[in-house]
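Heads up, one of the protein chains got dropped from this complex, but the rest are sitting where they should.
Lettered A, B and C in written order, each chain numbered from 1.
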Amino acid sequence: MRVGVLTGGGDCPGLNAAIRAIVRKGVQECGFEFVGVRDGWRGALEGAIVPLDIPAVRGILPRGGTILGSSRTNPLKSEDGVARVRETLAAYEVDALIAIGGEDTLGVAAALADEGIGVVGVPKTIDNDVTGTDYTFGFDTAVNIATEAIDRLHTTAESHTRTLVVEVMGRHAGWIALHSGIAGGANVILIPEQPFDLDQVCEWVRDRFKIRYAPIVVVAEGAVPKAGQMVVKDSSLDEFGHVRLSGIGEWLAREIADRTGKEARTTVLGHIQRGGTPSAFDRWLATRFGLRAVDAVYERDFGTMVALRGADVVRVPLSEVTGGTKGVDPALYAEFGVFFG
Amino acid sequence: MRVGVLTGGGDCPGLNAAIRAIVRKGVQECGFEFVGVRDGWRGALEGAIVPLDIPAVRGILPRGGTILGSSRTNPLKSEDGVARVRETLAAYEVDALIAIGGEDTLGVAAALADEGIGVVGVPKTIDNDVTGTDYTFGFDTAVNIATEAIDRLHTTAESHTRTLVVEVMGRHAGWIALHSGIAGGANVILIPEQPFDLDQVCEWVRDRFKIRYAPIVVVAEGAVPKAGQMVVKDSSLDEFGHVRLSGIGEWLAREIADRTGKEARTTVLGHIQRGGTPSAFDRWLATRFGLRAVDAVYERDFGTMVALRGADVVRVPLSEVTGGTKGVDPALYAEFGVFFG
Amino acid sequence: MRVGVLTGGGDCPGLNAAIRAIVRKGVQECGFEFVGVRDGWRGALEGAIVPLDIPAVRGILPRGGTILGSSRTNPLKSEDGVARVRETLAAYEVDALIAIGGEDTLGVAAALADEGIGVVGVPKTIDNDVTGTDYTFGFDTAVNIATEAIDRLHTTAESHTRTLVVEVMGRHAGWIALHSGIAGGANVILIPEQPFDLDQVCEWVRDRFKIRYAPIVVVAEGAVPKAGQMVVKDSSLDEFGHVRLSGIGEWLAREIADRTGKEARTTVLGHIQRGGTPSAFDRWLATRFGLRAVDAVYERDFGTMVALRGADVVRVPLSEVTGGTKGVDPALYAEFGVFFG
Partner (left out) sequence: MRVGVLTGGGDCPGLNAAIRAIVRKGVQECGFEFVGVRDGWRGALEGAIVPLDIPAVRGILPRGGTILGSSRTNPLKSEDGVARVRETLAAYEVDALIAIGGEDTLGVAAALADEGIGVVGVPKTIDNDVTGTDYTFGFDTAVNIATEAIDRLHTTAESHTRTLVVEVMGRHAGWIALHSGIAGGANVILIPEQPFDLDQVCEWVRDRFKIRYAPIVVVAEGAVPKAGQMVVKDSSLDEFGHVRLSGIGEWLAREIADRTGKEARTTVLGHIQRGGTPSAFDRWLATRFGLRAVDAVYERDFGTMVALRGADVVRVPLSEVTGGTKGVDPALYAEFGVFFG
């Protein structure tokens, strides 16, 4: 059996660990041959297929990124996309595909499975917003990086009268902000799932200043204030008249400074959250996902995805992940209100 | 309501995070008063009770260890132990206890609950061997530390012809060895649950040398060879005739060196695995456990323990944890055989 | 002898290590008594004096920030400043002062010494721009943090066609940018000492893209383009007409994106560079500085500052540091041109 492996979407710590586990188990225990599909679905469309054997995966376990490259190309967006994927697979005699990715990549996998192509999915995303699995790999690493940054801010915050705003990743889901904010002891945490009230934020900030310790505000990049609180000013237009908003973190720092009369500074963690060596948990999870994905291929149980449920890795239908992202439950968010202010 | 908090057993990253969450929520949302019981059950026996309020828990979230101290004292081992605990609680007007600990501490908690004392348990242990919960806090930190050590050994291993043995914690359960060994890309992982065959270990080591790369062997401190393979030599007696075995790691390195004819070195991580700042996951889990333990006290749902199930924190009877430690399932261990050698 | 200790200016990893060494040696070996002056020179002006003994310095070695607080208050800026400092010292019977700080704090120390006050200086700053000493503590920690961030960006950069800009600290001196940029393998490094040519920067960026690997640009916050290259647009005015420039990092990313036609993203490390536990080097240096500052006081060699020269800690006149900041030598910067592009 010849099996293709591809990684799609944003890069994410743990991708290489998953690829390694797939190849090691597939070759050593199942007698599979593997090929790598370059740059996500783009390689499947364009026939960019590379050899993938055990020597190719040596030493990659602790490395971030993906040796196969990635892209956001979506074959469903071109009319003949599915046909071209099918042609590539036929041309390279690929019997089955293991697709590692987030919601988009797995959505394509689900559609291809519906078309009869033998696909097994492996969920990954630093945002942790894939439905059907307790956690995705990449997330734990991102949270650790953000938490360490918040830790560092505490010591510097202790000796100054200023608000420190940390902008973390999370366009649609606030998991990184919530986990790192709680782990880091933030005084305010703002997530996309719940539009925030700028007045409330400033009240928390003022409360914090009263007990002489600079407030730390963690804000997900996708968080937004309540309707009407963010005014798009002329200043956010560039010389061509295009809207050119800075990130929410910088905006928030300005507003807090204006309203509280105290200095505010922003740290934008940006891509350092998705880079570097994966945490032990992410390597463990990625490895287990990889091993179990091979089982699914071996049993020809296509159209499925591996998923974490408690301490177990199980198999769920790929269709489970296509119903939208998994956000932070308001009840969970509310539990942590005791730490705000 | 006045609530006592105690931490028992070996220290563990996340204890302070749990204490902080308990006090913050108990005081701010439930109107509780708290006292700290010093040094685990010893403080309950001897009346070592200290004040515990919000200022006392400021800044402790990222710190390892426990501000309340710990001990392995077991009140059930003295005849009047339960009576003395009851007296202490009465003397200080303590209405309920939150006991944070591993199997032993929680076993005492279960027994006291049976005697009608209002106790809620919070599981912790770096060994991850408490039944009834998917994970305990402290474990993730320990695994990260061990994994980072293994990572470092890889680069040095690449340029020498020698076996590197890493001894990690785990007297009864191999969770740390298994997780860190898999995350670190070890070539052999030995756990207490499964007596190892020294010949097999040496075969894996020799196989590894063939592809020119020094083997890394991760061994839990409680791992043992198959019956008959470890001979207690005279050399392990000290000048008083007492048996004075070095750890299993050192023993193993000697045996491997003798049998393969190639140098072998040991690293014993020891207590660095249970010290230092907790990982983001452990802080998150400890915080959630703390918050939910307060809920249980508030609802007077005594005799219970908080536990992780998937991404949820639930409540289970304390009696669930008293049936022995949770070991690594042989089937799970077997899954990783593909990486050995 | 009663000795006051104060920390001034921005906080900096290693301050607590220095304070601890001063108190340990002063009390144990010289029989000194110590008091802490709160919040830098402000405490000296306002008589904010606190006890400072061995128990007060236990456990602070690895902690960032300063237990004495800090400020940028300059007593030389008020007419009666020197007199008030003198009064405070007299009122609390303080015979000598150890002032730990950067250029400003040490400048005040030099002036006070000229007025006959017994002062010894200890240089610190994460920017490493104090003259008279090879290195200041705080710098090594900042460089390690920035380097780790750049490391993380590399893995994510490998799989995308975008420029990554990292803005690091350094208003007047480019030491952090240069050291972290070289240690992190950046493709472009921009420092305040040398106005950059945006066209040259974009050329390096384009060259880098040709060998298929996203460029990483490290820019000190104080770096500026050559005259005429930065146009203050209307868009940088806020609703009150005030200029509200984002940092240089964000500006640079926009310009590079516009000119190269490829996406560019910014990471602003901000205060995480000055927070958290000091590196081993900074703890070592701060400890040695502290020990030697006590020697200087003991020998009543006032008006001096401790300084690193090679592997030795020596004593130099405080006047040496008042001649301006120590910038990156153009010849040193030029040496690294081989890594650009």
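Here, a residue touches a chain if its C-beta (ideal position, glycine included) is under 8 Å from a C-beta of that chain, and two chains touch if they have at least 3 such contacts.
This one's a predicted model, so the numbers in the text were calculated from it and none came from an experiment.
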Neighbouring shown chains of the undisplayed chain, as defined at the top: B, C
Identified contact with the non-displayed chain, of C:Pro62, C:Pro195 or C:Pro317: C:Pro62
Given C:Met1, C:Ala56 or C:Ala183, the one touching the chain that is not displayed: C:Ala183
Residue among B:Ala21, B:Leu52, B:Ala99 or B:Leu269 that touches the chain left out of view: B:Leu269
Identified contact with the non-displayed chain, of B:His154, B:His179 or B:Lys326: B:His154
Touch residues of subunit B, complete complex, unshown partner: 11, 13, 63-66, 69-70, 145, 148-149, 151-160, 164, 233-239, 244, 246, 250, 254, 265-276
Missing-partner contacts on subunit C, residue numbers: 24-25, 28-29, 59, 61-62, 134-135, 140, 143-144, 146-147, 151, 154, 179-180, 182-185, 277, 279-281, 283-284, 287-288, 291, 309-311, 335-336, 338-339
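Keep this in mind: only the chains that are shown with their structure count from here on.
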Nearest-to-centre chain - CA centroid comparison: A
Whole-Å separation of chain centres (CA-atom averages), subunit A against subunit B: 30
Residues within subunit C bordering two or more other chains: none
